[in-house]
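With one protein chain held back, the other chains of the complex are shown just where they sit.
So, chain A:
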Amino acid sequence: MSRRAAFRRAGAALVLTCALALPALAVQPDEMLGDPGLESRAREISEGLRCLVCQNESIDESNASLARDLRILVRERLLEGDSDAEVVDFIVDRYGEFVLLRPTTGGWNWILWAAGPAMALLALGLAGVYVRGRSAAPENTPPLSDAEQARLRQLLEDR
């Protein structure tokens, strides 16, 4: 487990029976590549890959040894000359789409991606109908009573 897992529980002030948060050190100096260009690509790729034994944490942030192995693997592939997409595919082939923190748009996942915009359009449509109705509706204030009419006349005459 990881500090994220610990955080999740702690944030909720829950029982923490098995939290084993390790000291927060993710990328270690000895893993880093000498070429800053490659290293920054490696960092970017790692931020999008999920640590499999952690909760919702990328391998870039994780302290788990599996995450370290994956970070080293990503860097090895980059040194071999793989493109970013190839590195990601390589990892997904081995560990499944679970590692992708950014879900694909394939299959039913389009629902996930379309949900927000679709809901916004729907809400806008409904609100448009409502607002039009409101602006077209007659002002339904009750007509003035006789007493009020008289008072109004009096006020106007006083001017």
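In this text, contacts are C-beta pairs under 8 Å (C-beta built on N, C-alpha and C of every residue); 3 or more make two chains touch, one makes a residue touch a chain; residues count from 1.
Just so it is clear, contacts and distances are computed from a predicted model.
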> Missing chain's UniProt protein name, "Protein ImuB", "Amino acid/amide ABC transporter membrane protein 2 (HAAT family)", "Protein ImuA" or "Heme lyase subunit CcmF"?
Replying inline: "Heme lyase subunit CcmF"
> Thinking of the whole complex, not just what is shown, which of A:65, A:83, A:109 or A:149 touches the missing chain?
Replying inline: A:109
> Which one, A:80, A:97 or A:148, makes contact with the chain that was left out?
Replying inline: A:97
> In the complete complex, which positions of chain A touch the hidden chain?
Replying inline: 3-17, 19-29, 32, 48, 50, 55-58, 61, 96-104, 107-109, 112-113, 115-116, 119-120, 123-124, 127, 130-132, 134-135, 137-140
